[in-house]
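All remarks here apply to the structure that follows.
One protein chain omitted, others in place.
And then chain A:
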Amino acid sequence: MYKPVTNKCVVINHDTSPVNEFEVTPRVEEPTDNQLWESVLKGSDEALASLYSRYANKLYNYGTQITLDKDLAFDVVQDVFMYIVSKKLGLKKIESIKNYLYASYRRRLLRLMKRNRKIQLNDEYHRSDGFMVEMDESFYSLSTPLTIDVKKMLEKICNDLPVRQREVITLYFFEELSYQEVAEIMDMSHVRSARNLLYKAIANMQKALKGKEDLIFALYLVFPLHQ
């Protein structure tokens, strides 16, 4: 079939328009953590793989904020999952899977770090520069009067906080865990200790922003404390 080449060009132009050829794929309902957990306890490989894909990298990232030993951070991810696999019938019903994973991960990591430190005597082992935040510059837009410098300031005052306060902020705001969950993960005896530490972190940042009403407002928006 003969088709003039010029016509072909028109087809090309037509096809590059972004509204053309739209493909919207239907969303399949993803199982919740608790549904996965139940299947894992029944021995399902698929559920186990899904749980692993949901949390292995998150736990690893959490661990690498605490220790410089990346291999250890990975080993502990394995330990946590191996424990679940070996004990699955003995594990009781858990309310928050995420919380269980983070809490057991952190506990085991710290225990191993303590043990290893006795052997290695390595000061650099424990990180003090983990849980930092970063202002993504690609969010910079010319439509507002805020300059990069001002945004960087918010980043800086958050990163100037003690590491434990940054960890609370990460768990509560970025991982969206509750006070109770944060307290359990960070091994605090009272829920109010988690809450207090978080308020202290926000108060510290507010102090650093003294006199800058606009930024304090922004601070509260970034880290809203109400439930």
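The rule is short, and it goes like this: a contact is a pair of C-beta atoms (placed from the backbone, for glycine too) under 8 Å apart; a residue touches a chain by one contact, two chains touch by 3 or more; residues count from 1.
In this section, contacts and distances are computed from a predicted model.
Participant: Tell me the UniProt protein name of the chain this structure doesn't show, selecting from "FecR domain-containing protein", "Imidazole glycerol phosphate synthase subunit HisF", "Amino acid/amide ABC transporter membrane protein 1, HAAT family" or "Catalase-related peroxidase".
Facilitator: Record says "FecR domain-containing protein".
Participant: Using the touch definition from the top, which of A:Leu36, A:Ile97, A:Val168 or A:Ala194 touches the missing chain?
Facilitator: That would be A:Leu36, which touches the missing chain.
Participant: Could you tell me which of A:Arg54, A:Arg107 or A:Lys200 touches the chain that is not displayed?
Facilitator: Once the missing chain is taken into account, the touching residue is A:Arg54.
Participant: If the hidden chain were put back, which residues of chain A would touch it?
Facilitator: Residue positions of chain A that touch the missing chain: 2, 5-6, 8-9, 11-13, 15-31, 35-36, 39, 42-50, 52-54, 56-58, 60-61, 64-65, 70, 73-74, 77-78, 81-82, 85-86, 88, 130-141, 143-146, 151, 154-155, 158-159, 170, 174, 213-214, 216-218, 220-222, 224, 226.
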